[in-house]
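For this depiction, one protein chain was excluded, whereas all remaining protein chains were kept in their positions.
Chains here go by letter, A, B, C and D, matching the order in which they are written, and residues are numbered from 1 within each.
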Amino acid sequence: QELYAPNLAYRTGPFAATGIPLMNGQADYFAMLNARDGGVGGIKVNAEECETGYSTEKGVECYEKTKGRSIVTQPWSTGITLQVLPKTNVDEIPILAPGYGFSPMADGKVFQWAFNTPSGYWDAASMILQYLQDENGSLDGKKIAFLHLDHPYGKEPLPLLEKKAGELNFELLPIPVGLKEMQNQSAQWLQIRRERPDYVVMWGWGAMNAGAITEAVKTKYPMENFIGVWWAGHDADLKIVGADGAGYKSISWSFPNPEAPVMADIQKYVVDAGLSQSNPEEMAGVFYGRGVVISAILAEGIAAAQNEFGVAEIDASQLRWGLENINMTEERIEELGLTGMVPPFATSCANHTGHSGGWMLEWDGEQFVKVSDHMLPDTSDYQQLIADKAAEYAEANAPWPTNEDCNVGG
Amino acid sequence: MLDAAKTDHALLEVNNVEVIYNHVILVLKGVSLTVKKGGITALLGGNGAGKTTTLKAISNLLHSERGEVTKGSILYKGERVQGLDPAALVKRGVIQVMEGRHCFAHLTVEENLLTGAYTRKDGKAAVEADLEMVYDYFPRLKERRKSQAGYTSGGEQQMCAIGRALMSRPETILLDEPSMGLAPQLVEQIFEIVKAVNEGEGVSFLLAEQNTNVALRFAHTGYILESGRVVMEGSAADLRENPDVKEFYLGMSDEGRKSFRDVRSYRRRKRWLS
Amino acid sequence: MLYDYFIAPFVDMFAAPDFLMQVLWEGLVSGILYALIALGFVLIFRSSRIFNFAQGIMVVFAALTLVGLHALGVPAWISVGLTLVVMFGLAVTIERVVLRPLVGQPDIILFMATIGITLFLIGAGETIFGGENKVMITEELGIPTGDYVLEPFGGLLILQHLDITVVIVATLLVLALLAFLNYTQMGRAIRALGDDHQAALSVGISLQTIWVLVWFIAGIIALVTGIAWGARAGVSFALEVIAYKALPVLMLGGLESITGAIVGGLMIGMLEKLFEIYWGQPFLGGNTETWFAFVLALIVLLFRPQGLFGERIIERV
Amino acid sequence: MLYRTAGQFKTSYKADQALFPVRQDAVLLIAILIVAYVIFPLIASEFAYQTLLIPVMIYALAAMGLNILTGYAGQLSLGTGAFMGVGAYACYKLITIFPWMNPIVAILFSGVFSAGIGVAFGIPSLRIKGFYLAIATLAAQFFLVWLFEKWAWLYNYNASGAIQVPNTEMFGIYLTGPLASSVTQYYLVLVIVSFMTMLCINLTRGNLGRTWKATRDMDIAAELIGINLMRSKLIAFAISSYIVGVAGALYVFMWKGAAEPNLFDIPLSFQVLFIAIIGGLGSILGNYLGAILIVGLPVVLNLLPAALGLTISSALVEHLNIMIVGSLIIFFLIVEPHGLAQLWRLIREKLIIWPFPH
């Protein structure tokens, strides 16, 4: 008897460097729960990994292979998410894509089965702009370069950024980085040097981040004006430049807290038992911590469903209800031992993201530290955008079932 | 013209060799032959008899054509040489001139000749001297020494291939159809060179030839191969006198040579008693 | 309109000569790095007509071995030595297991086999070293890491010490290879082998020795390349994709030519950078570097089907 | 004995040039067709459809297209992935611009677009040969994928930059999109692929096929005996790209359901090339054998540890997979460089002379 919650992991391929700490964090959290509490609600969670190598094709294969028994699918790449999104409607399995995937997934009425809890890319963009606004008073007349992977993921925040550029009157300069040029970004940085933007905002992934950061150091771009999304905030990428990278920032909805009780439990039940693939240095990093948080969110969804339906062995659609009714209050976070690792948030039928907000982190030369209080995105900016894009998607994929029972705002 | 081998000492022995191409095509069905030290041995036979295959079996060049020796043994100076790297065989003094020239197309004629000396360790001067020797044998090559071999004529390439073999100072040369595509004068000349090298330097030859006439004039012993089997062997003089050989290989009947125009209405019928 | 496309970019260039110089310098450095990978290809192609797709992964493999050994506590330069031993072992294995049984097969089959090698090395490398991004041991190897900041025309030009070192090392490597191929017996044998391996065998050139040698040299080049690239962007499997960049370089320069690899590398490195900065980014949405090199090579090939320095394709009947 | 051909005499050239002059071959083919059309749909699971049956067919078709160009006409192409992409994007645009269009018609028509682009990139083949030609196809590969990324019109300005297959129906049955059932899609793919296979067999054994093979084997001689090389090569590019384009449309519309530009990047080209080569260049049957091997192998390898009761981490399984696939490619190339089809031919030859060894 177990809950089958497979993870479409990628510990291989060109993005493995970033995948490994995340997957380790995820795996270790469930291993800890299984060892400490006998799982969730008394039932073990089988968090088996299916390796995708970040390839969409393999991901879909994993999905097909696991969907028979699984209560959730964690596709772990925007490409795979897009691919399985329509299938989950038919198969009725919730997608959990924390902090990635398609931003309009926030609209639970249309995307009944998809969750990008606790924050989506438009949240990230909104917070970054807010931070810059706070720093400068106004962005009027500023120039912001948007360095991004030339890939659906990299282009996600563009609609919002373009909209805001008009509203706040700053100049937006999108600079794409090809998948094959990730390690060789001198052209992009030459462009940055020529254009002299006030800020560089980065939507990078995998080897692109390290490439961009080294290139920024080389061209002497002021690091404090360089801000990345949460996937561009990996300790290992910054360690390559070390102190030269000091000042680099990354917005994040998670934070590693080695002092948090949950970390002690992981140490005790998993690491000391020899069940972890991780190492202390990695465990202190942002990505490992984020992996832990992601699993914790999933466990919360499971627990919520178990409470509601009064069964331990919930099924996929019950989990969907659970994921729609997560309520991560400060108290609950303390209770779970995740102190300081994730901001509070709540999901609902209509709101599949939760818009938790996050913190601005800064590399101090050795590690990431929080340099802001808990920030919240201005969701009103893009509520309409979410609704429009979701409707557009549903139309293009007609007939697309929607959940009319949801009350927006409810 | 010699009538007997210089010595009776067997240098190269091929015993009952069977070769299969591509796992299914049986080409040599048990070929045995001996090359005597210091002798010129001719291997005769029609198209597809298996001459080339025999030579390649000896020099271990079958491998890359997906052929393999499945039976029998090949001994050089009493040692088994099967399965040796072709290069190792060259070091032991056996070199092959392949059918169809096989020059290095992008190398100049001179560079082609120099690669022949690849395994030699006796210094630049000796190699230079041999180069001159080859040029003496083939003055046409000297004229074209700077041309890329790929752009020389068929005959020039043949000369180049033979010259290249000579450059390695071998003990034994396996010559596959040296006369093919050469002007008659040159055929004669090449065999004279073979003879000179054989007599002067004691190099032994195993030569596969279609031009039976010339081959038997210069060889000491001969083997006749038909569809993968040796059907006749003997001294060159004997073979020359054999009526069957005369008929089929020398194109002579009792009345002497027949005109190619007359053979139209007349076909020879094979009648080997093997 | 026309002015925008054909005149304005040049005006830009002259308006900021320091920037132009920086662009050219960056192009030069990446060109040299492409050329380094291409060199490994050329050597192997010359000696066996094998289009060695595995050169890219060999770069990663060499760099990972070096970093991995150092992480085990082996001193930097001894790690270099040991890595060379590993590369030699790799060359011997590849010759034994893959090349020898495939002697004489059509080019495309051998090409496929090298893709097989690539896959194998990716799998093996990830199993042994893990997929994490690693930091190249630049300082431990004594490679300078600072930069010179020059101010030509009152502008700014940043030259990394690292890049300068790469340029110098690559130049030396190329000169050594050129001398080796053109002035040694072995060099001639390598060229002969590429033309007709049967004939080469028949004159006593040992395929095995030469192939091991050539793959080993390619391994050395891979290590140098790996150090150079690794120092710039860290060592990870993502490096493998830069191998694609070597392909147009090769084609442009000519598959058999060392000189071609260098000239091709520099041409592509600089032109693609110029094109991207002055045309690609302003007019085409950027990221033209993914295809520019290929299209350039294609155009050159239309005029010289064997590349700029390749051997003339002999067509006779 | 099993494969005795003795006694099967042909009395006319027509009989001699029939598709399967040997009776056993025809029997075998019929058996295979029955399995494909009747048995599989009865027993296959959803997983089997999605990871084996449908992809094998589609990859086999793509490989067949490539094989026409590379295996028959001798022009090495590394751009198959991009040409598949052209087919897929063309089909997407057709279906979204003309929603009334029958999806089957759209799929078959989309090949025309990739044929056109294939011919354009094939023009350099008149001057450039061998590996150098690969550059032309690589240029196509990289340029087209870049274009799929940059030209937002192609993906209808979707925020995601990906194309999503809409639901389309015919006679009330969903043919494409998430609502279509696997069985329907399987049959559709099967019919299209069988039909195309038949066309390919005919083309390659006829006059055009000989023209291509002559061009491949020795282009100079081919031209000297009267072959117009330009025509021969360009037709090969056109037909090959057409098939590849249709395969690309099927790939997205009948299998993937959605596609982002880098799906069509070079790994896809290599995958198809692998299939064509491992299967056997210059063989139609080989494409199927190659596809079964290359598509099936990773699936089997992935299932293996679980089946054996081993617990190996999924990453290690993946690493081992890659290593095993790499080694097997080398292994098969060594065993039979001319591919599985040649292996089958050898087995057949052996069966014919069985029980004698030669």
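The rule is short, and it goes like this: a contact is a pair of C-beta atoms (placed from the backbone, for glycine too) under 8 Å apart; a residue touches a chain by one contact, two chains touch by 3 or more.
Simple rule for what comes next: contacts and distances are computed from a predicted model.
According to UniProt, the chain absent from the figure is "Amino acid/amide ABC transporter ATP-binding protein 1, HAAT family", selected among "NADH-quinone oxidoreductase subunit A", "Dihydroorotate dehydrogenase B (NAD(+)), electron transfer subunit", "Oxaloacetate decarboxylase beta chain" or "Amino acid/amide ABC transporter ATP-binding protein 1, HAAT family".
Remark: the absent chain touches shown chains B, C, D in the intact complex.
Summary of contacts with the chain left out: across B:Phe104, B:Tyr137, B:Phe191 or B:Phe248, the touching residue is B:Phe248.
Of the options D:Ile163, D:Val189 or D:Ile235, the residue whose C-beta touches the omitted chain is D:Ile235. The chain not shown here is touched by just one of B:Val31, B:Leu186, B:Leu206 or B:Met232, and that residue is B:Leu186. Only one of D:Met218, D:Leu303 or D:Leu346 touches the chain withheld from this view, namely D:Met218.
Within the set D:Arg127, D:Lys150 or D:Arg210, the residue that contacts the chain not displayed is D:Arg210.
Residues of chain B that touch the chain left out of view are 21, 25, 44-49, 52, 99-100, 140, 144, 147, 151-156, 158-159, 177, 180-188, 210-213, 248-251, 257-261, 263-264, 267-268.
Taking the complete complex into account, residues 13-14, 17, 199, 202-203, 206-208, 210-211, 213-214, 216-218, 220-229, 235, 239, 282 of chain D touch the chain not shown. Seen from chain C, the chain kept out of the figure touches residues 316-317.
FYI, only the chains that are shown with their structure count from here on.
Under the touch definition stated at the top, chain B and chain D share these contacting partners: C. Across A-D and C-D, the chain pair carrying more C-beta contacts is C-D. Relative to the C-alpha centre of chain C, the farthest chain centre belongs to B. In this assembly, the C-alpha centroid of chain C lies 32 Å from the C-alpha centroid of chain D. Inter-chain spacing, taken between the CA centroids of chain B and chain C, is 45 Å. If you average the Cα atoms of chain A and of chain B, the two centres end up 75 Å apart. Shared contact sites, meaning residues of chain C that touch two or more other chains, fall at 126, 244, 285, 287, 290, 316. For chain D, residues that reach two or more other chains under the stated contact definition are 142, 146, 149, 315, 319, 322. Looking at which chains touch one another, you get A-C, A-D, B-C, B-D, C-D. Contact residues of chain A toward chain D in the complex are 9, 11-12, 48-51, 53, 55-57, 60-61, 64-65, 68, 78-79, 82-83, 85-87, 89-90, 102-104, 150-152, 155-156, 158-159, 178-180, 277, 389, 393, 396-399.
Within the complex, the chain D residues that touch chain B are 346, 349-350, 353, 358. By the touch criterion stated above, chain C contacts chain B in their complex at residues 103-104, 185, 188-189, 191-192, 194-209, 256, 311-312, 314, 316.
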